[in-house]
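Missing here: one protein chain of the complex. Every other protein chain is in place.
When the chains are written out, they are named A, B and C in that same order, and each has its own residue count from 1.
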Amino acid sequence: MARSLRRIPGIAWLLASLVIFFSVFGTRFASAPNLINIGNQSSILLLLALPMTLIVMTEGLDLSMGAVLGLSGVVLAMLLVNGNALPVAFAAALGVGTLFGIANGVLVVALGMPPFVATLGMLGVAQGIALVLTDGQSVAGIGSALPGIYASRWLGIPFAILIAAAAYAAFHFLLYHTRIGTYVFAIGGNREALILAGVPADRYHVLIYAIGGLMAGAGAFLLTGRMSVGHPTAAIGMEFDAMVAVIVGGTKLARGDGWLPGSVLGVMTVGVLKNGLNVMAVPSSLQIASIGLLVIVALLIDSFRGKS
Amino acid sequence: MNIFIQNVRSTTAVVLMIFTASCAKPVDEGAGQTGGESIAVFTKNQTNPFFETVRLGAKNAAKQMNATVIQYIPTVQDSITEQLSEIEDAIIKRPGAVVFIPVNSRAMIPGIEKLNAANIPVVNITDRVLGGSVISFMGCDETNMALNTGRFLLQRLNGRGNVIILEGVGGSENSSNRVTGYRKALAEFPNVKLLASQPANFQRVQALQVTENLLQSYPQIDGILAANDSMALGAIEALDAARRNAFVVGLNGTKEAIDAIKAGKLLASGDCDGFRHGCLGTMAAVRHLRNLPVPKEFIFSVMVIDNTNYAGLDVPYEERMCPSWESVVKDK
Amino acid sequence: MKVDLAPLIEMRGISKAFPGVRALDDVSLAVSAGEVHMLVGQNGAGKSTLIKVLCGAHHPDRGEFLIDGKAVRIHSVADARRLGIAVIFQEFSLVPFLNVAQNIFLGRELRDRRQMHSEAARLLEVLGVQIDTHTLANNLGVAQQQMIEIAKALSQDARILVMDEPTAALSEPEIVRLFERIRKLKQDGIAIIYISHRLREVFEIGDRITVLRDGRTVASLNPAETSVNELVHLMVGREVDITYGRHFCERPGKTLLETRSLTAANGIRDANIQVRAGEIVGLTGLVGAGRTELVRAIFGADPTTHGEVLIDGTLLTGGPAHSVASGIGLVPENRKTEGLAVIRSVHDNLLVAGLTRTFPNHSYRFRKAFGIVADLIARLRIATPSPQRLARFLSGGNQQKVVIGKWMNAGSRFFIFDEPTRGIDVGSKAEIFSLLDSIVAQGAAVLMISSELPEIVSVCDRAYVMRDKAIAGELQRSQLTEENILRLAMHHG
Partner (left out) sequence: MSSLTYRLLGVLLLGAVLALSTDAFLTVGNLLNVLRQASLIFLLASGLTLVILSAGLDLSIGANLGLSACMAAAAIKSTGSISIGIAAGLACGMTIGIANGLLITTLRLPPFIATYGMLWMVYGINYWAMAGNTIYGFPESFREIGSGYLLGIPIPVLLMAACLIVGSVFTRYTTWGHEIYAIGANPEVARLSGIPVRSRLIMVYTLSGVMSGLAGIVYLARLNSAEAGIGEPLLLPAIAAVLIGGTSLFGGVGSLSGALVGAVILTLVLNGMNLLTISGNWQPLITGVILLLAAGIDTAARNWNESRA
């Protein structure tokens, strides 16, 4: 796509220069195990950033993802503690996620609420339910099956990274090779046109939010495996990281102007930055500041490129 | 105390550090050799002063034993995922040993197991990790700390009156342990009535507002049992503003709490001294690397700081020195 | 060749009411194969609603459809498509970040992408446009977009083709090519329903004319047996002089606007024009010749790279803010996105440009504001139930008046009108022009962009013709004919 070539630089340059900087200055940054770390640590965020890209393309956003991920994780853990089979519990987690996704979609599409408000409200609802269910406690005793799967590797590649890769492949196909993808561009770009083309735009629009919820459920699977407990507030704030990854990745909040690979770059850049600063033992306070800097610089590069 | 100026210096130092990091510090594989061991210290956040005292203690001990410390603090406070990531990142740097405070005693088990797998010895301090293997746990019995502190206040009430409890973050182990301790104390004093037990998330402003609200609904409150010092001090602000009086106790013995005790505003603060946690934890880690004996478990004595005994603690942490290992560990 | 078989499509007694409005009231329409049926009427007459009903976007309250004499039910856009009904909508229905092929086949995607592109390419070929089917709609010009629209409709191999103002964005040569295509479609036996405000077209390619007014069919005529004036009379319900005859400006006043070799970032090259008090000066040329770009550069909406703009002798700097302060008013082509804030009230929109002038000490006094607004509404005869009515509920003509009123209140002396009559019905057009007239009569000056050459010819004192983002020439009143304009506008050789 000619336009992706035009788009690549902004974030990619940043990522490249960070990698170079850390490889030169950070001991063992460029080692295989560390790169695997980065992949591991970024995988859950990627699961959220992918659907967030589609949602942003429809001129929306989903602030409830983190909370929903937390709730799904709690449900998953609770069911496992009560001795349900992993597939059952996982299905339930996906179900909860999808349910909230649909709820978001209905509020935004059918009732025409601003996405920010609707999903902020759902954030409260999901987090509240999770807290009430667990009284804020972490849900332990989920057995070894899930953590086992999370820890497993295939050809030396950790499970989480494989899932993330698979998820990207799926979304890439969905967005660029299926009708649904075409309609994602259309909903953001020219809703009227889609309707006049005889496509039930509303249904697809809700579907996009539902996919967001579904992926939050999938994220819960990884996160719970990673922590080997369910925790109601473990994922709070992840939705913002996902939003940032998507936007620094070059997806615009208007006219269905989205670019999926950019979101991957965005996620990786955030991951590389945090990891690299840790590897260089940079004080936490400066890490915080540099995240802010990253976000702004990434967009500055684009806006300057845009001008020229 | 002009923190700002002082830190501009320290930070320019840090910045320089980043860019000179290129001449990578010699990789220190720890065990055996004496001196130059690198100890990775994990704390929960940079907002709660308690953990700052832990970090200072660790730094101080390391200096004494000429080892180096690297601090790992989540950028988002108490973030489970971030602490897990930081463990993974630390393993890459292969520190000699790790001194570890979990942000969550269960969710951090996989982290500890990762460290075990990497053969990096772990000294677990302050809050217990409920899994994985550690060379030593050095912390305090928080329930006991709250029990003693609560008892102290209730005795001052001569065993009668109305009290409220300010809980921490709902469900966090610290909060529940401490609240349990307070409730145990209350059980010993049947004539004291517990009016309400409300969460204020360890935060000053929320404690302030919760107390204000409770002051509205209860005309007579004689005692306030707060699960940490920040909340206790928030409660005191509420009392002052409402021109009401009550005995207030907190936990952690922070510098601010001690000043409040000196000023006669705070009745007491239960303490098992984060500074010592930092000191002893780090010492234990280094000792282990130097093949010196380390107790499998060490529980710090709890101290209830009040206006009779704060004097010894009333020195800025920057000037405090770690006690010698023997002086502490022998009396167990 | 004239065809007189049973009508291919027939709509009988269609009625449609929206809360508060009777959009369609017992409308009937019959079109035979190979017939171009012109549908005319003022805005709000019900044309667009009728189309929406026909293509299944709206459900009629009453009435029936017959195709080949057989009753059919149209409950959804999909139904309409299945019955071979295709519509070219007035407002573009393209998706910016999908490519040409994807846009043409939106909602009817083909399994095989390669086939989709070759199909699309073939369709465009037929229309005589060269566009790579992989280009994003976002990178197409207005005219190209219109062509894609048409290709989109043709791609459905429709038997019934509805065109809603297809030429609105096209320039002469493109229109010519479109008409050729339409005649071809007639021979293929396609029934065409063609909506237009351009009466010239109605007679040029219409086989039959149906006039709508206030949601009712007022007449169905044969072009040969009627006249422009009769049509307009039927549409408006009252006599309107459509030659907009105005007493042209004999001796213009001092120069109000002057550009000196103006060159701008948006491509405008070395433009020198002058407009004097009392003049209405036309600015015309083919679509894409850079007319809008030129006025945006003059107004300071797009940055100038070289040359200067003087208003009343003083040099313009510092963008729109300064231009407005020094008395320029821009009535843009895209009313709803650049002219007025549709979610704000008529009141707010009328005052927005003149705030600092009306309230020099920055204190907003409501009594004064109400006075001004009431006065403007009266002077401009803006039809609105209340000044607090949101602008988006007004008809196109009244919205246009609000924009004009905004500049009157801002004290503008030099008005720029970009396609002032775009999408406005004949009745309101006349009103808009008489407004222009009264504006210049009060010593102001007007620069008017229009693609409709008759308007330029009958309204303007002079005209500048543009080609390739530069001024191709100037025509005095005496030389101002459609032929001369086209000669300058077109490429030679």
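We adopt the following convention: contacts are C-beta pairs under 8 Å (C-beta built on N, C-alpha and C of every residue); 3 or more make two chains touch, one makes a residue touch a chain.
All figures in this text were calculated on a predicted structure; none of them were measured in a lab.
Visitor: Of the chains you can see, which ones touch the chain that is left out?
Guide: A, B, C
Visitor: Among C:48, C:323 or C:421, which residue is in contact with the omitted chain in the full complex?
Guide: The one listed residue touching the chain not shown is C:323.
Visitor: Looking at the full complex, which residue from B:55, B:93, B:106 or B:151 touches the chain that isn't shown here?
Guide: Of these options, the touching residue for the absent chain is B:55.
Visitor: In the whole complex, not just what's shown, which of A:51, A:181, A:256 or A:283 touches the removed chain?
Guide: A:283
Visitor: For the full complex, which residue in C:127, C:228, C:355 or C:470 touches the chain that was left out?
Guide: Of these options, the touching residue for the absent chain is C:355.
Visitor: Hey, which subunit A residues sit against the chain that's not shown?
Guide: That gives, for subunit A, the contact residues 107, 111-114, 116-118, 120-125, 127-129, 131-132, 135-136, 240, 243-244, 247-248, 253, 283-296, 299-300, 303.
Visitor: For subunit B, which residues lie in contact with the unshown chain of the complex?
Guide: Touch with the absent chain occurs at residues 1-4, 7, 10-11, 14, 45-49, 51-52, 55, 77, 170, 196-199, 201, 203-206, 208-210, 212-214, 216-218, 230, 233-234, 237, 240-241, 254-256, 259.
Visitor: For the chain that got dropped from the picture, name the residues of subunit C it touches.
Guide: Residues 19-20, 299, 301, 319-321, 323-325, 330, 332, 337-344, 348, 351-353, 355-356, 359, 362-365, 390, 393, 406, 410 of subunit C touch the chain absent from view.
The working rule: only the chains that are shown with their structure count from here on.
Visitor: Based on which chains touch which, give the shortest step count from subunit A to subunit C.
Guide: The fewest touching-chain steps linking subunit A to subunit C number 1.
Visitor: Taking each chain's centre as the average of its Cα atoms, which is closest to the average over all protein Cα atoms shown?
Guide: A
Visitor: Where the centre means the average of the CA atoms, what chain is farthest from subunit B?
Guide: C
Visitor: Compute the distance, rounded to whole Å, between the mean C-alpha positions of subunit A and subunit C.
Guide: The answer is 44 Å.
Visitor: When the C-alpha atoms of subunit A and subunit B are each averaged to a single point, how far apart are the two points in Å?
Guide: Comparing mean C-alpha positions, subunit B is 34 Å from subunit A.
Visitor: Please name which positions on subunit A make contact with subunit B in the complex.
Guide: On the subunit A side, the touching residues are 24-29, 31, 33-34, 37, 40-41, 44, 131, 134-138, 140, 147, 223, 226-229, 231-232, 234-235, 237, 274-275, 278-288, 291.
Visitor: Tell me, which parts of subunit A touch subunit C in their complex?
Guide: Per the touch definition, subunit A meets subunit C at residues 3, 179, 182, 185-186, 188-190, 192-199, 255-258.
Visitor: For a test of understanding, state which residues of subunit C touch subunit A in their complex under the given definition.
Guide: Touching subunit A from subunit C are residues 55-57, 76-78, 80-81, 87, 89, 91-98, 102, 106-109, 136, 138.
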